[in-house]
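The following block contains the structure, expressed as structure tokens.
Note that one protein chain of the assembly has been removed; the remaining protein chains are unaltered in position.
For subunit A:
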Amino acid sequence: MQTPDPFPRTNLLLSLGCIVFALVAVFLWIPMDSGSGLILKVRRQVNIGDALAPTIAATVIGLGGVMVFFQRRAPNAGGISLRNLGSVAYLLAICGVSFALMRWTGPVVAWIAGGITGEALDYRLLRDTAPWKYLGFVLGGWVLVSALIGWIEGRITARGLIVGALASLALALLYGVPFDHLLLPPNGDV
């Protein structure tokens, strides 16, 4: 018995999406968001305007959509389920938390340390000195790697935590120690 296709309407939806996108791009987005039209006349000389190339690109997308429409019943077209979207959302959430830790660990630790010692510590002035410049990257990288391993394994394990810590430390040393001029995340932003 043949297994039913889990995504029977993927090609139809993809083709319609591309055609609608192409129409919106050609008739709304590109004309309204380009400095010159399809053709540009300057002192009787005709040149190609800035809108022509994107218009052709959008038309190509639309044409691709039309072709997919005629092939919409092809088997094994692939598809995106709610489960796929959930996975991507989970992945993005892990990335978001890790990057937030990268961004804010250094400044927060500097603020706490300043509070304890009574000195006015500003992370912007410390971000080029060890160990400050590694704090955010190591913690954020550790959480990123460990959380992803934990997600795949279904639980947080000691091995995953060790791999995460070693990987982020090794990368911090790889870029931070030999190359003074390189900035690890987030030191270019703070």
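Please note the rule applied: a residue touches a chain if its C-beta (ideal position, glycine included) is under 8 Å from a C-beta of that chain, and two chains touch if they have at least 3 such contacts; residues count from 1.
The definition used in the following text is that contacts and distances are computed from a predicted model.
Asks: Any idea which of "Dehydrogenase", "Putative tricarboxylic transport membrane protein", "Sulfate adenylyltransferase subunit 2" or "Hydrogenase nickel incorporation protein HypB" UniProt assigns to the chain that's been left out?
Replies: Hidden chain, UniProt protein name: "Putative tricarboxylic transport membrane protein".
Asks: Under the stated touch rule, tell me which residues of subunit A contact the chain that is not displayed.
Replies: Those residues of subunit A that touch the unshown chain are 10, 14-15, 18, 22, 25, 29-30, 33-36, 45-51, 53-54, 56-71, 74-80, 84, 87-88, 91-92, 95, 99, 102-103, 137, 141, 144-145, 148-149, 151-154, 159-160, 163-164, 167-168, 171, 174-175, 178-179, 181-189.
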